[in-house]
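To start, I am sharing the structure in question, which I have written as C-alpha cells.
With one protein chain withheld, the remaining protein chains of the complex are depicted in position.
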C-alpha cells in the first residue's frame, strides 16, 4: 500500500525557523492557515502582508511573502496605500485586538467603509499579548489583566467591543465572519473563512475581514489546552461565531 | 391686556456679538438650543463646552460657559480627561461630521464604548464646512463636493456613514438620537433631545449623543431655505430621524 | 477676489510681474475676505500690500478695515449700495459706486465686480483698457458665455464712472 | 530574573550598592530573557554587565549566548536538565546543576531558581548565607507561604552543591 | 386669534429668510435697508397679522427676534 | 480503520500539548527528551493506533507534524 | 507650456503630477485645501488615484504603504496635520520608503491661526519624530521655486529612499503669480524597483521586507549606521543656498522661504541707498548649508536673521558662522510677516550701530 501525505508543512511556511510565539499560542495556527491558503490559491508571489505591532510583528519571519511593517493600528491605511496603486496584487493585514480595535479603530472603520479591496485577519485574543497582558477593547467583563487587576469593570472601562458586529453595521464592507482557532472542530471553518477572504479580494469584491477568536495562554495564565476551553466557555458566548456580512 | 414674552434671546447667548456663521446656517439654531437648555436646566455655570475644529471652532464667542478648545476630532478624549476629574461638573462636546466621524472616529467610538458620562452634540451637515466644502464621511452618494467633483462614488469613497446606527451597535452608550434642525416642525424634537442629553449626564447615566442633521448653505451652494428642503428630501431618507438607543 | 484676479491676469498678459495674495478668514460670507495685488515691472519682493494705490471695498467691514491702507493720493472705491462712508481722510480720493444697483439694472447681480473693475482700470494705469476687455472675454466669457454681454456692459458702466471722476 | 532580584534585595539589605537590569525581548518564554546584577560597595556607574563574575544559565539559548561573558576565573552555573554544555573555555569554572530534577524531587518544580541561588551564594561573596535565607523568607515566604519550606530546602540543596565545588 | 408682536434686533440679522419661511402668517419680509454688516434685515411687513406663535424666533439662527403676545 | 503515521519535527515542538488533545486516538504524548530549545517534544506513544486523520497537524501552532496515510 | 498665472497650491499640485506623481492621499486643512481638491480632479483625468484619508495619521500611513510600491506618492497638509504624521514619518525614514510630504505652514502652536508662518522649521529640520533620523527639507522662496522643488523632491526621495518635505509658508500656498511648470519628467516604472514590494513574482520568488523593527540591538545599530551614512552622503551632495550680493556686504540678511524674497527687495532698496548689504538664503534647509554660512566669516560684520517665527533658524545660522559673527534676529510670528520697510529699518539700525563702532559704511 502506498503512503499518501495527509498533512505537511505548507510551502509558504519558511523552513528552518522557530516561531517566537509562546507554546500553544493560536497565532501559529492562524499563520499556518494563511500559508496553506496562499499555497492552495497559488498566490504567494503576488501577495504582500502587512505586519502589525503586536505579537505578530515578526510574522514575516514565518510566512514567505513580501511584507511591510505598519505602525501600531495603521495596517489598514498602509494596505490602502498599497492596494490603490497595485490593484492586481493581493494584500492582507493581520492585526491583534489592541492594534485593530483600540489604537486602529479609526483606520479599520474607514477602510471597511471605503470597502478597500483588502483582506483583514483580525486576531481577537481578548488581551494585549506582546506588551504583557493589559486590557484590550475585547477583554471580557470581569477578566483580570495587568491594567484591570480586579477584572474589567464596565463602569470604568466599558463593555467589550464586538468588532464584527460593529463593522457589519456599515453599508460598505463585503464579507465579515467570526471564527475560532481554539478547538479542532473550529479549524475547518477558520480555514474556509480565510480562503474566502482572499478569494473575495481576487474577485475584487471589496473589504473582507475574518475575526479569529484566539488564545493567549501566557497572559491569560493558563495551559494552552485550558486556554482553548476558556475561549469556548467564555469568549464564544459573548462573541458568537458566524457570518455577519456576505455580499455573495 | 398685558404683553407676555414668548421668546427672547437666551441668557447664555453672549450679548453684543455677531456670529461668524453664514446666513441661515443651522449651526446657529443648534447653538441657540444649547443656550436655552443651559438656561432652563440652570447649569450654565457648572458646564464646560469643548469647542471642535470646524465651523464651530469659535463657538465660545457665543455660548457663555467655560470652554476648552480640542484638536480636530479629539473632543471626546478631552472631555473624558476633564469629566473623570470633575464628575460633578457637566461637559459637552460639539462636533461636525469631519471632526467626529472622520478624524475623530477612534475617539468617539471609544468614549461611547466606555460610556463616558458626557453629552455629545454631533452636527451632521454632510460636508466639511470650515475648510470649504470637501467630502465628509457623511456626504451622500452622488453629492458633489470640492473633492468629489463628480459626486461621491461608493467605489472610490465608500458609502456615507450612519454614525448613530454605528454607535448604537455598541453595548455601552446610554442615549443616541438623530434629530434635524432644518424645518420648524423638527425644532421641538431637536430641543427635547438636547435637553435629554444634558439631563442624562446630570443623572450620571453615561454617554449621550444627539446627531443633528444640519445644513451648510454656503458649501452646498443653496439658499438657506432651499438647503433645508434639500436636507429633508435627501438626508432624512438616508439618515432617518429617531431614537437609536435609550437606556431609560 | 475675482476683481483682483482679473487685474492680475491682465497684468501678466501685459508682461508685467504680478502677485495676487488673498487674506482669508473663517468667515465665508460678509466678512473681510480680501486680496492684495501687486503689479510691477521688476520682480516682486513682498506680495503683502501694506499701503495701496487703489482699494476696492465691497462691503462695510472691508471699507472700515482697509480705508487706512490707501496711500496718500490713492483711490478708495466702494460699493455704496452695501456700505456707507463718512470721510475721515482728506488725502485720498473716494469714489462711491452704486454698483449693486447698476448690476441690478443690467440684469446680472453678480456683475458688481466687473463694474468696479471698470472703475479701477479707468482711474489707474494697472492695465490697459484693451487688456481688461480681453481678460473679461477670456476669463469670464469662457466660463459663462451667457453672461458675457452683461459683463461687458457692466465694465462699460464702471469705466464711465471712473472716467468721469 | 527572580534569582537576580533575590540577590539584589540581599545586597541592599547588606547596605551595598546594587543594580538589577533586565534584558527583555519579545520572546515571553524559552528565549534568552535575562538580567544583570551589579553589587558594589561604591555607587554604581554602568548597570550593564559586559563581563560577569558569575553567570547562571537556565536554558540552552542563555547558556550559548552568555558563556562568553564569564570573566576569566569566573563561574558558569547552568541547569543541566535543560541545557547541555560542551566546554570551549578552560579559564572558567563550570558548575552543572541538575536543578530541574532536584526541584522535582523536592516537589516544587518552580524552585529551580532557589536551588541555583544556593549555589551562587555558596561560591561567591555577593551576599552572606544569612542574608540569603532571610531574603527568601521575606520575599518568597510572604507571597506563597505554602512553598516556604520547599524553597528553603531547595536553597540548602543548592548550597550543598556550591560548597562541594 | 391671539395678538402678537415681534421685535427685530436688526444689527444681528443676516437676511437668511429662515424666519420668513417659518412664519405661518407671512408676517415677515426682507426689508430694503442695509444694516451695519451689509445685510438687509428682516422686518414685520404685516405686523397686524402676527399671532405671537414664536415660530420665527425658534428658527432664527442668530437669535434676532424677540416675540411678545398679549394675554 | 485506515492506517496512519506521524512524523514529528522535534526541534520545532514547544510541548504545548495541543496535538495531544486533538488526537482522537490518543496516539501522542509529551516525551521525556529535551530539544534544543529546551522543550520536551511530543512523540507518538502509540503509533500503531494512528489513523492518519491529520487532526494533530491541523491543530499544531508550529507546523511540527507531518501525517501520512496508507492508501 | 509657457508661463501661466496660477495659485500656489494648484501650481504645486500640477507640478507633482508633471513630476510623475499619480497617487495622492490627503486630508483637508487650510491653507492647502486646493491641493487635494485639484488632485481629486486631475488625478482622475490622468489615470491616477486620489484618496481622501480619514485623517492625517491615516494619510501618512497610506503614503508609507503606497511608497513601498516604488511609485511616486505624496501627501500634503499644514502644521497640525503634519504633527499627526510624526509617527509615520519616523517609520518611513526607518523603513527607507520614498515619499514626499508638502507642508503649507500656518501659524501655531496648537490650532493657532491659518495665516502664513514659518514656525515648523524646528519640527521639519530637527525633531519631527522619535529616533535617529533626518529628512530632506526644501524651502521655496517663490512659486516658481516651489514648482521646481516639487519635482526635485520626488527625485531626491527616490534617489535616497527617504522622506522629503516641501516646506512652504502659507504665502507660497496662497499667492498667485506667473509660473512655468516644466512638462513631466517623472520616471516611468518600466521595470519594478529592485527593492519595492509586490514584485515577488517578477523577481522569481525573491521577496522584500520593508521594516524598521530590529529587536537585536546590534542589528538595529547597524541599520542606524546605514541611515547615518546615507545622511552624511546627503549632507555632502544636497545642500543648496543662494547668496545675493554677499561678496562685499557688511551686513548679511539670512532668511528662507517667502521672507527671502521680501528681504531681497529690502537689499535692493538699501543698496540703492548705499548700504553694503546682502542676502543669504538656504533653499534646502535640511541638510543645512553650514559651509555657505561659514564662508561669510571673513568679510561680513553682522548677520541679521529674519524669519516668520520666533527665531527657529537662528541656531543653525549661529552654528553656520560658528558664533564668530554677531547675529541678531528680527521676526514676526502668529501669521504676521516681516515687511520690506521693517527689514530696512532694522538694517539701518544695525548700520548705525556698526558705524558707531567704527566701521567704514
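We just call them A, B, C, D, E, F and G in the order they show up, numbering each chain from 1.
Basically, a residue touches a chain if its C-beta (ideal position, glycine included) is under 8 Å from a C-beta of that chain, and two chains touch if they have at least 3 such contacts.
Computed from a prediction, not measured in an experiment: that's the story for all the values here.
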Touching the absent chain when the full complex is considered, from B:21, B:82, B:220 or B:244: B:82
Considering the complete complex, of G:125, G:174 or G:239, the missing chain is touched by G:125
Since one chain isn't shown, list which residues of chain A touch it in the complete complex. 53, 57, 69, 71-73, 98, 102-103, 105, 128, 130-132, 134-135, 137, 146-150, 156-157
For chain D, residues in touch with the removed chain: 5, 8-9, 12, 17-26, 44-48, 50
Counting contacts across the full complex, list the positions on chain G that touch the omitted chain. 57, 79-80, 82-84, 86-87, 90-95, 105, 107-115, 117, 119-120, 122-133, 211-225, 227-228, 309-310, 312, 315, 318-319, 322-324, 332-336
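Here is the rule we use: only the chains that are shown with their structure count from here on.
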Rounded to a whole Å, what is the gap between the Cα centroids of chain E and chain G? 54
Between chain E and chain F, what is the gap in Å from one C-alpha centre to the other? 85
Gap in Å, rounded to a whole number, between the CA centres of chain F and chain C: 87
Which residue numbers or ranges of chain E touch two or more of the other chains? 14, 37, 39
Check each residue of chain B and list the ones that touch at least two other chains. 22-23, 57, 102-103, 105, 130, 132, 137, 156-157
